[in-house]
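Everything below concerns the one structure shown next.
Missing here: one protein chain of the complex. Every other protein chain is in place.
Per-chain residue numbering starts at 1, and chain names A, B and C are given in the order in which the chains are listed.
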């Protein structure tokens, strides 16, 4: 969706103002650490995947998204996911306490002893496929110019633009459908654009931008 | 600029939810009437033009723009314009009262008796020119794909797209330069796009979108 | 707002009586009744409609309307195959002399963002469902042109006067988010019976 998350090329956010690397705490407030940990443990219950959770965050109203810090966005997204999954009620969020019996969960709660093994294992997003990739390294392609209302990972700035396939990465779960629960694996490619093809006269003269693009985002360049 | 004002095709703002026409008041709160009237009278002092004031509004941080009602945006834009023009100090805005002597104004304050004649007269934006228009009705053109950081009136959704010149309107002050004080008049055209050229598969199958585009926004279609 | 107003008045930049005069103008004088009179004239006077489509600013001035935010007018006419709808995606451009100040929804991000990409979906939220065969033309007011839509004249108004017609024209129909409903023929007792009142009341 062309939501508040699609920030590439948007303006008006001011300078970056990084904190000095050696001074920046990993969490700026204790609650941020809890927000991260809750998001991971709730995710481990198995009711949503990474694309469902991204879509929950990007579906926040733009005023909320831009008016919130990043962990606030995560927290509001998590609340939405929990309600949509039937694990928590809106009335519980409103009252701030558990009011109903727990629902059955898809997977058991993550035990403390499982945390480090599970983080170290991760969850690969590649999937087997029997179809060969449609494009190869070095090939000129054009991105499609669709504007779906659902989740997608083709940013608006990189739509309808010609670029070059730089690398074929393998077959991955497809975010556009995975956000609806269907992994429908697709080949994934790094596609590199000349900055001038993306930004016109505003472009940095000696720069490129690369994205990782799923096969349905691409057509052969004309 | 690709600022918060450039809303065409953005998503996440929910349904339109119009108030019934016969029930909607012209101003929803008394202060909105004051905001409108102050904006018009302050503008009559002659320190900025319409494009300068539009740029002041669109330069508000996105969180502020999306978190504000329309007359709040006007008010915050007006405060910025007054400060930038040296007519009001930031300290006066902060304290809520006049702290310094008035600055000399480019034009005298608008008198009550002038209001209706001045509104009825308006201020035409057409300017004489000696150059003929570069494009004619029926001609296929392509919009440029620039992303200037300053004011522009070519929306992001209509950049780098082919369309047809539908009408040649005359030579008008050019917003991109007028926002910096230079009217640099340019021919203005209505350009009509097939919805499918703007939005791809998301497009309404039987619809067009027309914009009013200044000549520097256009090149002949290839 | 009150603080800003008092700063500007105290510094002598703004005459409070001018503020009241501006507000009074748009509260009471300049509003969609102006546009409705333009539409009613266009419906009843083919030569006027022709002038309106050729040079809307001049034709609207014939009825005494013009000025701020209506200096450069364009009129588009709905037909049985084409429906027009107006927006300003970049701010809130709107033809003040004929329609007054824009309604809140016209300035809302919801309307500005969606009507260019999903016009039929937006129209449906106004209760306006068009035949799928009708082409929708969206006009994004990106420069200083201001747009007025001539809605289709409702069936059943063939013998109405220009004044009666003007009373029928809604603001939203001149923005293009509404179509005007057919007018019921004056009811006659005998015909009511003749139509068969089986399920009446």
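Just so we're on the same page, contacts are C-beta pairs under 8 Å (C-beta built on N, C-alpha and C of every residue); 3 or more make two chains touch, one makes a residue touch a chain.
Keep in mind the model is a prediction, meaning the values are calculated, not measured.
Although one chain is not displayed, subunit A still touches it through residues 5-11, 13-19, 21, 24, 26-28, 31, 33-38, 40-42, 45, 50, 54, 57-58, 66, 70, 75, 78-79, 82, 87-88, 92-93, 96-98, 101-102, 105, 109-112, 114-116, 118-126, 153-155, 157-158, 167, 169-170, 172-173, 175, 188, 190, 192, 195, 198-199, 202-204, 206-214.
Convention: only the chains that are shown with their structure count from here on.
Top contact pair of chains, counted by C-beta pairs, is B-C. Distance between subunit A and subunit C, defined via averaged C-alpha coordinates, is recorded as 42 Å.
Centre-to-centre separation between subunit B and subunit C, using Cα means, comes to 20 Å.
Counting partner chains per residue, subunit B shows two or more touched chains at residues 9-11, 13-14, 58, 66, 198-199, 202. Residue positions of subunit C touching 2 or more other chains: 109, 117.
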